[in-house]
Every structure is written in structure tokens, then in C-alpha cells.
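Before any comments, here is the structure.
One chain of protein is taken out of this complex; the other chains stay put.
In order of appearance the chains are A, B and C, and numbering begins at 1 in each one.
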Amino acid sequence: MLKVDQLVKTFGGMTALAGISLTVPDRSILGVLGMNGSGKTTMLNCINGIYEATAGEISLDGVSLIGKAPHAVFSEGVGRTFQVPRIFPQMSLLENLAVALLNKGLSNAQVAEISAHWLNKVELYRLRHNYAEELSGGQQKLLELARIMVANPKLVLLDEPFAGVNPSLALLLIGIIREMPQEVGCSVMLVSHDLTSVYELSDNILVMHEGHVLAEGNAEAIQKNPDVIEAYLGA
Amino acid sequence: MNELLLQGLVNGIVVGLIYALIGVSLNVIFGVLRVVNFAHGEFIVLGAYGAYFAQQLLGLSPLLAMPLVFLVFGLIGYGLYFLLVQRLSRSNDPEHASLLVMFGLSLVLGALMLLAFEADSRSLNFSLEPPFLMFGNVILPTTKLLGLGVSVVITGCLAYFLYRTMPGKALRAIIMNRDAIQIVGVDLNHLSALTFGLGLGLAGITGIIVSMIFPSFSPFIGQDYTLIGFIVIVLGGLGHPIGAVAGGILFGLAEQTAMVFFSGTVAMLLGFVLLIAVILIRPAGLFGVQNLR
Amino acid sequence: MWTITKRSFLAGTLLACMSLPLTVAEAAEKIRIGMTVSSSGNFALASQSGVRGVEIWVDEINKQGGLEFGGEKRLVELVKRDDRSDKQMVARVYEDLIVNEDVDILLAPFGSTLTAAAATVTERLGKFMVIWSAASDALYDQGFKNIVSATQMPVSRMPSAGLEAAHALGGKKVAIVNVDEPFPAGLADGAEAIAEKLGMEVVLKEDYPKGTKDFSLLLQKARAAGADVFFPTSYEGDLISMVRQMRQMNVNFPFSFMVYASTPQFIEIGDDAQYIYSHTNFHPTINWEVNAGLDRAGFISAYETMFPNVSYEPDFQTVLAYGAAVIAGEIIEKADSFEADKLKQAALDLSDNLTVLAGPYAVDETGKQLKMPFPVVQLQPEKGLVTVWPEEVAVAKPVYPIPAWDQRN
Partner (left out) sequence: MSDETRETRIEAQNPLSASQKNPEKTSHIKSLIWGGVVTLIILAFLPVPLFTTNLSFMFYMMLWLTMATSFNFVAGMAGYMPFGYVAFYGIGAYATGVLYKTFGLPIPIALAGAAAAGVAIGLLLAPTLRLKGVYFGIVSLALAMAMKLIISLMPAKITGGSLGLILSGANDPTMAYYAMFIVLLGALAAGTWLSMSRLGIALRAIRDDREAAEVVGVNVVRTRLKAWVMATMFPSLVGGVEAWYTNAIDLESSFNLLVTAKSIVYAMAGGLGFLVGPIVGASALYGIDQLIWRHFPTLNLLILGVVIIALMLLLPRGIVGAFAQRFSRFRRFIP
């Protein structure tokens, strides 16, 4: 279970996160909504160690993630993707996945087996020897997802997974995300401003606004929340 | 020793401002275009040759040669941008690619100067009356004061241009956020080419000032100026045009003080040590505000 | 792309390999002399000045039908290559000259560093090398057997004339500064030792790194130290800066000696060059009793015929290299062999028997030059560059002390 408590992040004089608290229970999907600049990506960066939190506590299954470097956070079982996919362009797809398995102490055969499984899953297996830069933007997102899934994470942070993905690939992606809590046993934090898919996938939803939590609840409650309506539709 | 130290400090500020001028133009180019202009020193030396030949062939005094050199170098820079720099943005790693291309250009320019001007050291025939002024016990050559004055004016003009005029503001916007400026609809290519021209034009003028103050020049000394430029801009903050002024003064003071107590070798070593220390402790430079990248 | 590059590379290598035997076959009768010249880098200027002297000698010898060798006259061919002032290049090219170009004897590149690199190759491959410009004392202490410095005296002795002149005129406190490079540093060390031997006080001895641009503080340090003899040993670019800044900073020394102040490039800077002392071995007023090669007048006319377009007149490097080439020719004729030990013996036999344009020649077993003195000259208003020391060859009285900047008109 991921627990974030009173997370604050400031840049110079600007406050990006003004005390965010949330929990992601095991095997659940938390959707995070919010407009550009509401602090969603900053929060992800704090959780996985790219930014150092100014104040507050973040823990995964009771282990604090504060002060840990990104690679250490990954070792604790937190994987993430980026808004613009960040694959390793001049490496083959297989090598892309191998990077995430480097410190797992697996044999080459095990690495090959796990990689094959996930490449099949994201329907990229036949391109496994191609360089990642040859993939389309959507395929790169799938590869990025496969790259964290091979490491069997406890928690996956997805930053705008559907942005710039064509509809057929988006369907594939939605299918995979939907299955993740039960099949792989990980929890998911799904950050997006795409309301439809978030409503559809999430067990619980959090709406962020200017560094605060504006509302929290299930899809139905959020849709009815007056604060959310006001923030989204404007006064 | 005290008198010498005082002289050293004054000299440090003067020399530092000249160093700053080298850094300012280098930084304009790096800040806006992300081009690490390793050929900057060669352009400076070319500027000195420009003044030399303007004097020999046209009888122009170095001061009058300045606008001419600025214009010619500006045009060359504008053209070079389309020839060399523009293509760099397609590279995987434009900054490193620019460093290498400019290194290649510095070899080319050095070799061309050697072919054209031969290996001899030259010197501008330029002197002022009186040759020096006394301030108490401190002596200041009038050429240095003149060079100092011109540097201050140029830096001032540049600061005005960057902070008070529209094109200048656009340039600064590029330094801060390249992507945003494209969205706003500025003709990035034209502006970038102008910037490269501005940078080289300034380098040409710098060459004239430098050759008035450090009299002799030859086709081989470009790299010395490039290195000084790098020290200055790293101290002041990479890509921060006016920060280079602070960097220059700091380096000038450190160098001249070290020269008073130790030797020239120690002074130059101190420059590099300062550079390394600053990068390790404050990569944005001593006076840089925002962390660029 | 790959194939094209690869192919042209192979083709080029083949071409290069094939062209060699051809040239060798054609030139079988000629005496081949190898050397390198620096097209670029630190030594380019001096090196190119020097090679012009060698070319004059080759032209002169060939006009006379060549060198007497093995009972017949044989023409001389100069095989010159580029070394870019780079010692890696020197090692490679000298090996190439000996192995592939089949040269008979070598002339050294410019400067001690490059010469040291060349000497290790010529020693290994058993060739004889005539040096014209390597002055480092250390070079001659390495135990190289087949080298001889034909015209260049070791750096430890080079400053003596200048300092003796300063001492005789009344100089007491010496400030020595140099750029941190082999030749200037060697001169500075030599100057320190000589000054102390003469009983003068060395009040400042300081080096500065290459690339230093501002000398005003260094000049003021020298003045603050109370120096009356200023003795910088750097190359002329720095010397030009120094003398200009001396004027700008109103720094005056009764005696300023600058090694390269006798070069045309230095004199060209104008009035600021006045009164500076220097030394040279080539000057209208220096006329040795030459018994080998051209004398001054002949040399100048040969130079003007061969290099009508070069912007500068011959300087002392040209003369040193020319003298070395003349002596090399004498050695070859005397030895009548290209074997290194015979050539070395001939070089020793000729010691004290030759006087060339650059002066009298004498060497010891290590190949070190013992004579070839450098008279002291001073640039004087109206008179121009005149020899002022030693008294035997002096044609004018030295102006001492050098007038202060504000007392000149």
C-alpha cells in the first residue's frame, strides 16, 4: 500500500504541492485528475525520487521512500512511465526491457522468458530486435509500460498513458491496465486529464487543483462534486 | 607589496572586464543557440586582424574599424548560422555536436589565418597621449581605460537590448524556454541567425579591444581566448549573458592577485581550479539564477 | 559510404607504397638529405625561416655541380616533410625518411623537443643528424653518438654576451622572466647562473604559462624588485606585448635585453622597439672570415633571388640553418661516406677549422657546439640595429641607460 502524507514541494518561492495526502491500497487503481499545472506530475516525481520532497512522508508497505534516489525507489517496487515516453531509442526492444531486469539477479533464460511474455502482451514481440526509436509514439508508450512491468512492481505510476496514442493502441493499453491489479497483483496510480478512461478504470479518484486535493471519491461522487464542476467548467 | 597589491586589484578589474567581454558574446551564443562556440577565440583573433588590415590598407584607426568589423562579422555569423548551426539541431545531442563542429571550425580558421597572414606575431600601431594616467600610486594606461570604456558601453548596450527591447526580450525568452517561444510564433530561425551574427560581431569588436590592450596577436592564440571565455562564462553562469561580467571580474581579480603573490602559472591554474570548483558546487554559476537544464 | 572510404583508403595506401620505389630509383645518384619543417604550431615561424637557409645551400651546391663524394660530383636533394610542431609526427617522419625515403643524412627539426624525438630515431637506425637549432643542454647529455650541433650553442651559454654587456655597463640587479617553454626556460636558467657568476643579483626570476596576455603586473613586479636589468627570454609575440605595455605602464629599465628583439618582426612594431638590446649572429656589421659557404653579401643576394616574395628578410634562424647545411656538406665531403661514425669523426676533425656565415665552428664529443658567439646589438634611433658588444666587433657605443619613455621625443 502506498501512503502519501502531507506532501509539500516548493520550487524557490512557488508552491507546487501544498500538502497532499492519499493512499493507494494494494491491487487497486487510483485515478488522479487535474488540469495542467495542478501538480500531478510533480507528485509523481516526488514519489519516485526525481524530486526531493520539501516536507511530508511517502511510504510503500511501511518503507519510507523519502530521500531515496530514483533507482532505489525502483528497487522498492515503484515503476513509472512518462508523459512523453522515455524509451532507450538506440537499443533494441529486448535490451530496453533488459535494463529494468539488471539488478534482479536473473539468468539470461529467465530474462528472455519474462521479456517475451511482456512483449507479447503489448503486441510488440515481432519487433523485439528493432531499435526502439523505430516505434510509433503509441508503441513507445506500450514498450515503456512493458519495461516497468517486467520488473514485477508493487506500484505503477502512469503519467498520461493515453496522450498521443491512437485509438486502437489505446484500447490495448486500457485492457492491460485494467488487468494489472488482479493478474500481476500491483496497484496503479493513473494520472491523466482524460476523464473518460479514468472514470472507467479507477477504483477511486482524486482531483488535484493548484497543489491541493480538491476532491476524492468514486467516479460517481466526483462527477457530482460541485468543487470539481466549478474548477473544471470555470466560474 | 601593498602598493603592488592595490595595482593588482585595479588591474584585475580592468583586465576582468575585458575577459568579461569575451564571455558576454560567447554566452549570447550559448544561451540562445546552445552552441558551444569553440571557435570563439579564432573569431576574436580575426577581429584583431580586421583592425590591423583596416589600419594598414584603409588607414582606419582601430576605433573606427569597430563598427565595420561588427557589421562584417555579423553578416558572416548570419550566413554561418544557416551553413553550420541550423543543421545541428537535428543531431541527437546538439550541444556536443556543436562543440565538435566549432572545434573543427577553429582548426579551419586557425589554418586559414596561418595561410593568409603567416605565423608572425603582429601588433596594432596604436597609442594614445598621454600613454598613462596616475591615480595616487596606481598607474593606468590610457589604452586600457579606453578599452574598458568601450567594453562597458558595449555591455551596457547589450544589456539594454536584452532587457528593454522586444527582440532582446525574445532572445532572453529563448534562453529560458525554447519550446514556448516557438509556440508564441517568433521566427526562430531568423532570430537565431541574428543572434549568431550578434555573437560573432561582438567577438570581432572584442578582438579589436583585446589587441589594443594585449598588444600582440598571431594565428595561434585563438584557443587562449576561447579558454578564458569558458572560464568566465562558467563562473558567471552558462548562458547568462550579463553574468559573464561578474565572472570576468572575479577571474580577473583572482588571476591578478595570484600574480602578485605567486606566479603567472599559479594564476592560470587558479582560474581552472575556480572553474571546476564552481561547476561542482553551483553548476548554474555563481550568479546564475535559474538552473538551465 | 563505408565502402567508398575503405576503398579510397586502400587505394591511397597502395599508391603511396608504389610511388616510393620509383622516386628512389630516379634519384639514385643524388645525395638525399632529410628534414622536417613545421607547417603549423608553435615552431612554424622559426622552422620556416630556417628551411629557407637550407634551400639556399642546396641551390648553391647544385649550381656548383654538387658535392664531392666517392670521387665524383653528386647533386643534393632535400627531402622535406611536415611535422606540424608535433613530436609524434617527428618520430614517425624521421623513421619514414630513413626507411622509405632512403635518405643519406638528416638535418634536425626546429627546437630541442622535436630534435630529441628525431635523435632517438636516427640513433636507433644508425643515421647521422646535423642539428641547427636545438640548444637544450640536456639533449647533449643523453649519450647520443651520431648528432652534432653545427651552429647552435647550448642554451646555458647563450645569454652570456648580453649579461656581460649589462654587467660591464653597470647593471647590478637582474629580473629574468620567461614563458614556460623549453627554450625560454633554458635561457632563463642559463641567465640566472651567468648573472650570479658575474656577481649580479637576481632580484626576480619568474615564469608564466603560455597564453598569458597581460604582462603589466609582471613588469611592475620587476620594477618593484629594483631591477636595473630586465631580461625576458620569451618568444617575440610576448616580447612585443611586454615592450608595448612597458610604455603604457611607464616602466623603465636602464638595460632591457630581449632575445628576439633583433628580428624584423619585432623591429616592425615601430618606435617602442627603440633601444632594446638583443643578440644576433646575422647583421651587416658582423662579418666573419668565412671559409665555407657564402659570405653575407653572397647569401643576401642568393636569398633575394630565391625568395623574392617572402615578406621578411632572412633572420638568425635562416643563418643558423644555412650554416648547419654548409657544415653538413663539408662533413659529407670530408667523411666521403654516409656511415654515422665516419661522419661524426669528420665533424670532430673539422672542429675549429671552419667558419661559416654564422661564425666559427667547434664541437666536442657530445656534439655540443662550443663557439658560434652571438654579439649584442641595440636598436638605436637613426642608426638602426647596431652591434655594441663585444668591443672587438662593436661598431657603435651602447646607449645606456635606456632613456625613460617620457624623455624620448
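Convention: a contact is a pair of C-beta atoms (placed from the backbone, for glycine too) under 8 Å apart; a residue touches a chain by one contact, two chains touch by 3 or more.
Note that the structure is a prediction, hence the values are computed from the model and not measured.
A.B. asks: Quick one: jot down which shown chains the absent chain touches.
C.D. replies: Visible chains that the missing one touches: A, B, C.
A.B. asks: So one chain is hidden, and I want to know which residue out of A:112, A:163 or A:184 touches that hidden chain in the complete assembly.
C.D. replies: A:112
A.B. asks: With the full complex in mind, choose from B:4, B:21 or B:36 the residue touching the hidden chain.
C.D. replies: B:36
A.B. asks: From the list B:9, B:84, B:146 or B:173, which touches the chain that is not on show?
C.D. replies: Considering all chains, including the one not shown, the answer is B:84.
A.B. asks: Mind listing the subunit A residues that contact the chain we can't see here?
C.D. replies: Touching the chain left out of view, subunit A contributes residues 48, 50, 69-71, 74-75, 79-80, 82, 86-92, 94-96, 98-100, 102-103, 112, 126-131, 134-139, 147-148, 151, 164, 166.
A.B. asks: For subunit C, which residues touch the unseen chain?
C.D. replies: Residues in contact with the chain left out: 1-2, 5-6, 8-10, 12-13, 16, 39-40, 42, 81-82, 84, 86-92, 95-96, 99-100, 112-113, 116-117, 119-120, 123-125, 136, 138-139, 142-144, 180-182, 184-186, 207, 209.
A.B. asks: List every residue of subunit B that touches the chain not included in the displayed model.
C.D. replies: These residues touch the chain not displayed: 36, 84, 87-88, 90-93, 95-97, 99-101, 103-112, 115, 223, 227, 230-231, 234, 238, 265-266, 268-269, 272-273, 275-276, 279-280, 283, 293.
Operating definition for what follows: only the chains that are shown with their structure count from here on.
A.B. asks: Examine which chains touch each other and state the graph shape they make (line, ring, star, complete, other).
C.D. replies: Other.
A.B. asks: Of all the other chains, whose mean CA position lies farthest from subunit C?
C.D. replies: A
A.B. asks: In angstrom, rounded to a whole number, how far apart do the mean CA points of subunit A and subunit B lie?
C.D. replies: Chain centres of subunit A and subunit B, defined by C-alpha means, are spaced 46 Å apart.
A.B. asks: Taking the mean of the C-alpha atoms as each chain's centre, how many Å separate subunit B from subunit C?
C.D. replies: 36
A.B. asks: What's the distance between the Cα centroids of subunit A and subunit C, rounded to whole Å?
C.D. replies: The computed centroid separation for subunit A versus subunit C comes out at 73 Å.
A.B. asks: For subunit B, which residues count as touching subunit C in their complex?
C.D. replies: For subunit B paired with subunit C, touching residues are 3-4, 7-8, 11, 15, 110-111, 114, 118-121, 123, 125, 127, 131-132, 139, 141-144, 210, 213-218, 220-221, 223-224, 227-228, 256, 259-260, 263-265, 267-268.
A.B. asks: Under the definition above, what is the set of subunit C residues touching subunit B in their complex?
C.D. replies: Of all residues in subunit C, those touching subunit B are 39-42, 44-45, 48, 180, 206-214, 216-218, 220-221, 224, 235-238, 240-241, 244-245, 247-250, 265, 269-270, 311-312, 405.
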